[in-house]
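A single protein chain has been omitted; all remaining protein chains appear in their positions.
A, B and C are the chain letters, set down in written order, and residue numbers restart from 1 in every chain.
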Amino acid sequence: MTRQFLRHGWTAGLLAILALLFVFTKIIQPDFGTSGLDSLSRAMLPFAFATAAMAVVVIAGGIDLSVASMMAVAGVTAAVLMDGAGDGMTAVAVVIVLLVGLTMGAINGALIVITRVPDIVVTLAMLYVWEGVALLILNGPGGSATPWLRELIVGPFIVPWLPRSLVFLAVCLVAVWVPLKRSKLGLSIYAIGSNDLAAYRSGVSVGRTRIAAYAVCGLFAAIGGLTLTMSTGNGEPIPGPYLMASVAAVVLGGVVLGGGKGALLGPIIAVIILRLVRMDLTLLSVDPNVTTIVEGTIMVVVVMFGGVLAYRGRHK
Amino acid sequence: MAADGYTIGISNTVQGNGWREEMVCAMKAQALVSGKVDSLNIAHRNTDATGQLEDMRNLIQAGVDAIVLNPSNSDGVNAAIEEAIAAGIVVVAVDQAVSAEGAYVLSNNQEEYAYLGAKWLFEQLGGSGSVVYMRGAAGAGADNDRDTGFKRAMEEYPDIKIVHEVFTGWQQDQGKQQILDYLSTGLPVDGVWTSGIDNVIVDAFIESDVPLVPIVGADNAGFVGQLATVEGFTGAAVTNPGSIGGAGVTLALQILDGKMPESNTVLVDPSIWANNDPEGKALIAAAQNPNLDPEWPVSVQIPGWTDYSMDEIIACKGPGE
Amino acid sequence: MTDQQAQTPLLDAKGVSKRFGAVVALEDASLTISAGQIVALMGANGAGKSTFVKILTGALKPDTGHVRIRGTERRVGSPAEARRSGLVPVYQEPSLIPDLSIADNLRLGDTPVADFQHWVHELGIDGLHLDDMISALPLATLRILDLARALAVKPDVLLLDEMTAALPTDLVEKVLDTVRKQADAGQSVIYISHRFSEIAEICDRATVLRDGATVGDLPITPGVEEKVVELMLGAVLDKDPTRTSTAAHCPEGMPRVTVRNLAAGTKLQDVSLDLYRGEVLGVVALEGQGQDQLFDVLAGMDSPTAGTIALDGKTVSFNHPADAIAAGLSFVPGDRADGLLMERSVHENIALPQLARFAKWGAIGMKKEAATVKKAIDRLQIDTRAQGEVQRLSGGNQQKVTIGRWIAAGVDTLLLFDPTRGIDVRTKRQIYLLVRELAEQGAAVLYYTSELAEVPAACDRAVVIFNGKVVDVIEAADADEQTLMRAAYGLTASAAVSA
Partner (left out) sequence: MTSETTMFKSVGRFIGNNPLVPLLILLLVLVGVLEFMRPGIVNERWIGNTIKFAIPLAMLAACQTLTMLTGGIDLSAAVAATISAFVMATQVPIVGVPLAICIGLIPAIMIGMVNGFGVAVCRVHPLIMTLGTGLIATGCLQVYQRFVIASGSVIPDGLAWLGTGRTWGLPNALILFVPIAILIIWAQRRTGFGRLLYALGSNETASRISGVRSWQVFLALYMLSGLIAGVTGLLYVGLIKAPSLSLVNPLLLPSVAAAVIGGTSIFGGRGGYSGTILGALILTVLGTLLTLLQMPEGLRRILFGLIILTVTTTYIRLTEQSR
């Protein structure tokens, strides 16, 4: 019962919380509607991609502390490449940025596999490295983003209440995640996170799978970095506050640190919840510092609750 | 409280630094004393331009009448500014300029800030000597602007040599360790230009028993105190008032009341207070206030723009608190 | 099948050796198998059987040795490669991914689902859904799934490592049937089990390992057991090497531990027993009859769902192992990995319970502690050349450390769960001696062993647990292995022999 709940109930519970929050938002701000939804989903973008990036490696039994730095590298790379570039070149630039992301992630993964140093340590070191790389590419805010690319996340899509940014998010996540999850690689990622010895014995190439998981993480981080440039119109070399936020959302979303469990849906819902909480607190014009406290408390309380549930589950 | 008072939104992306805290307090105090503001809606946290876009959109959702923001960088938040303006919201950027059309800018001139201090320093050195250049945070917009100003002064004094260039990240501890490291090398230093991490630099000279050299800092309470009290110390503070936030609120209220400024951009030019000229000395003496946090700029008011008292800004209370 | 083919063995491994640090797991091991054969790989615990299987199937890399498959030399680099060469293992530990469903596990290894389902059905498991999570399934089912997964890829050589150890009797029969059929169809099987009956029933030959080396290869004929045992052990184990008196043990007075109608978890149904001071009470049970839960409950690791435990007549209940320890019950877990701080020193390992017992967080009396630890080391003759980290000790010495930590402080009641697993004959004897000695000094010892031959050697009496219930109590002194075995299978002495 508890296990079943932990498996699907967690996501269902998050959805319920999200629904309640939407109702609450509508009550405190009766005008809340399409434009609110639009700004909410645009605010989500970088967090959602950072979270997706983190979720993949956590599912694979690892962690990546360099996510925010990789986003910065991708963001400035995009801004520099697109600066003065034509529409066609922009597409090339996007492809390059995605490749850069894949490469950064693969380097992280390869270093973990080759050095056999714990992932948390390797990615801590790489956090500095990618930060440095971003600064080398652009030593201050600069570059620009091609207008048509920026338009991708502005305004509604077909129907007025559906923000394009949400569609963009869904398309990117689905385009990467669904084929991945269906593929052998996706299964292997879950397998090495769940039990890497058993995975190896089942014929999984553990090292290669780990590198691939980190590469996917880098890819998501690159898309996240791209959305930074898309929404601001230029590149910032200083990493934004996405590292800790992504770890928090991943755990809130039901992905267990240690690996093997969870998916992307839960963490993404967790991201929406956290953004919506911030929006509500701003709408209520709550002291901004209290907002930080509320965010921290939500995280701690929910995770403690999850911990107690899991403990009870083990001892039934 | 006026029933028809305004609601003003505030967006700031650096938290936990004295200058920004003073700026927010100035906004609150000015809103309170103006009597025209019902409530302030403050988004104040550590984040990037994208986070500021989020905060500003939330403020738009909250239906504020005006937004006063300290932009994360000058181009990065234009999208939200344009949306706000389209929604009929008055937008005032303080401290740094924004490039969005229709926004009002009330900014400290960062380029001039660096130029003024550097020029003073180079003059003190008689046009030649070894200077330690202690910048802000690598990659930050304001740091880049200041660098431009600094380089401009350098061009005027070709014999000045930068012997050491570091980024303090606007962190007191890093700045202190960096200067101590440099002092330990025993290499020459004739003057230090800092981007506002200043009082720890003076401390470092004193603690290492190295003869003090001319140091340029900002008008932070701690540094201004040192300018007045440390014996044998020649230095200058360049003003970079955090109270610009209060001025921003005033400007926003004026616009809301229909009093349009002549131009969309108002630059608040810095002034320099050197402790080796009588005028500067007097200003420094007048600015002493032991009650101020050492990280707070002492120029808590901007004449003509702010009306609150020293006590009111220190109380840091906004309307309805 | 041509003569030529029959001549070339399907699989031929020679001179295989493997060290783990200083532990020599395999040393010049060899094995040959031809098509249609079932070869038993035999050896005492720790002889290197599992290591051999892992090397043959690419899960471990050998230090030296060659493996020929159908006459050509091969380096089997990974389990996936082994499978492509037709070698498919079922490892001793379940190798399914816990957090994936059955279907996903199959997909991971490219296992044909229809064949898998055919074998699952054939092996007698029904009502299984492919989207069941592995972590939700019982151990016995997992073993069968592992086997079905291996069979589904039509292996040339199937390697089964203690496949039957955790299975109930009916499933064991099915497995044996299936293995036999494999061989009849021309496939080969390498079969590992500690149960002679199974070996005798299906195997053609036995290859015997001792201390990592192949010491014999003989056809299975009636009465071959004695010879195999001799090869396995290198010596014949005395029937009763340690008993000082053969006089029937007669417990008296108040039992130290009284267990009544205890039930816990899924396996332990209804166990009652009395453990007296001065005696070693054996627990005889096949794998998975609930004995682990019995020990867990007594050690305070788990709480019972029914029944009572009394110490010296007073009913107790434990919330934490610390409560059990405070009440004088010391538990030596079966898996050394559960009991040892592998990265820490012998000293710290032995001293650990003292710290916990007296909740002593403050300064440690280093001299006094050193003396206590030394006493334990001496008494158990622990080889301390590699005492800096317990993981560098040999298996037997590690086992001594787990016991030694309780001896150090003096024991009252000792709960030993299979303490001789994976250790050599000499060390085993030392442990029997120690256990007897402790009992003679007035301790009460509850002793579960997976090797029935140990019961008469170490115990006074033995309770037999079958299906979670006590089915018999036997005087150990006059229990021979056959009686015990029959009892363990739930065939009490009085019951008629079943067909």
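The definition used in the following text is that contacts are C-beta pairs under 8 Å (C-beta built on N, C-alpha and C of every residue); 3 or more make two chains touch, one makes a residue touch a chain.
What you see is a predicted model; the values in this text were computed from it and never measured.
*Asks:* Given the contact rule set out at the top, which of the displayed chains would the hidden chain touch in the full complex?
*Replies:* Touch partners of the hidden chain, whole complex considered, are A, B, C.
*Asks:* For the chain left off this view, which of C:V113, C:M254, C:L355 or C:A371 is in contact with it?
*Replies:* The one listed residue touching the chain not shown is C:L355.
*Asks:* Using the touch definition up top, pick the residue from B:M23, B:A138, B:V192 or B:A252 that touches the left-out chain.
*Replies:* B:A138
*Asks:* Using the definition of touch stated at the top, determine which of A:D64, A:E131 or A:D280 touches the missing chain.
*Replies:* Checking the options A:D64, A:E131 or A:D280, the one contacting the hidden chain is A:E131.
*Asks:* Counting contacts across the full complex, list the positions on chain A that touch the omitted chain.
*Replies:* Residues of chain A in contact with the hidden chain: 63, 111, 115-118, 120-122, 124-129, 131-137, 139, 244, 247-248, 251, 257-258, 287-297, 299-300, 303-308, 310-311.
*Asks:* Considering the entire assembly, which residues of chain C contact the chain that has been omitted?
*Replies:* Chain C touches the chain not shown through residues 299, 301, 320-322, 324-326, 331, 333, 337-344, 348, 351-353, 355-357, 360-364, 366, 388, 405.
*Asks:* Could I get the residues of chain B that touch the absent chain, sorted low to high?
*Replies:* Per the touch rule, chain B residues meeting the hidden chain are 15-18, 21, 25, 138, 164-167, 169, 171-174, 176-178, 180-187, 199-200, 203, 207-208, 222, 290-295, 311, 314-316.
Operating definition for what follows: only the chains that are shown with their structure count from here on.
*Asks:* Which one chain sits nearest the middle, judging by mean Cα positions?
*Replies:* The chain sitting closest to the overall C-alpha centre is A.
*Asks:* Just give me the whole-number Å value for how far the CA centre of chain B lies from that of chain C.
*Replies:* About 72 Å, centre to centre.
*Asks:* Take the average of all CA coordinates in chain A, do the same for chain C, and state the distance between these two points in whole angstrom.
*Replies:* Each chain reduced to its C-alpha mean, chain A and chain C end up 45 Å apart.
*Asks:* Could you put a whole-Å number on the gap between the CA centroids of chain A and chain B?
*Replies:* Chain centroid spacing, chain A to chain B, equals 34 Å.
*Asks:* Do you know which chain A residues sit against two or more other chains?
*Replies:* none
*Asks:* Quick check: in the complex, which residue numbers of chain C touch chain A?
*Replies:* Counting only chain C, the residues touching chain A are 59, 78-80, 83, 89, 91, 94-100, 104-105, 107-110, 133, 135-136.
*Asks:* Can you check the complex and tell me which residues of chain A touch chain B?
*Replies:* It comes out as residues 29, 31-32, 35-36, 39, 42-43, 45-46, 134-135, 138-141, 144, 150, 154, 227-228, 231-234, 236-241, 275, 278-279, 282-283, 285, 287-289, 291-292.
*Asks:* Once bound in the complex, which stretches of chain B touch chain A?
*Replies:* Going through chain B, the ones touching chain A are 7, 39-51, 53-55, 57-63, 72-79, 137-141, 143-144.
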